[in-house]
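Read through the structure below, which is laid out as structure tokens, and then see the notes.
With one protein chain held back, the other chains of the complex are shown just where they sit.
Now for subunit A:
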């Protein structure tokens, strides 16, 4: 059984695809999401093997969402779109799977055949943005899209990943690894990333150091990451 997730902002479109997949062999629909932020949470939690992903969605597009996925939990992606000339050209060029809406059953069967024979996720570096502009976050249960430029630091604890900006304190489903790779945030501790723009001073201590941000928050710096942090500012 291949576990899959449907991501589309139009309820009828999700319903239709779900109907079509219900009749297909060896496919189990784990769930459906109406936006990329929910989808990220779902993927991290349920690790579906296959994701049907609409491109045009509110705030965070399908393409952006792929850039936010941890390569380790990256599922196989089948894009779906009603109309997007540019994206379709890219899919053709890289031989990525995609479906045109309204979905033709033959076409879907063909795509599923390809997926069944090789479920390995494809590398999508070339069509996904390398730098994230926005971070999908939650404030309590409310979805919030935070511009990366406003983030001061990020840290992880047992309850998840926390994002601190000058005004708010939210959490996200993105991993520290993805954030380190896809944003300007710099690693300063096993559990912390900090925005170089937010650093006011670095105070050296016996076991490592401490970063003080512009609004006075203190962030630990471990010995292991001190060197790279200092290099960031041109100290060797």
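Throughout what follows, contacts are C-beta pairs under 8 Å (C-beta built on N, C-alpha and C of every residue); 3 or more make two chains touch, one makes a residue touch a chain; residues count from 1.
We adopt the following convention: contacts and distances are computed from a predicted model.
Not shown: a single chain whose UniProt protein name, out of "Glutamyl-tRNA(Gln) amidotransferase subunit A", "ABC transporter ATP-binding protein", "histidine kinase" or "Urease accessory protein UreG", is "histidine kinase". Checked against the full complex, the candidates A:35, A:128, A:172 or A:213 give a single residue touching the omitted chain, namely A:35. The chain not shown here touches subunit A at positions 9-13, 15-16, 35, 37, 56, 58-59, 82-84, 101-102, 143, 145.
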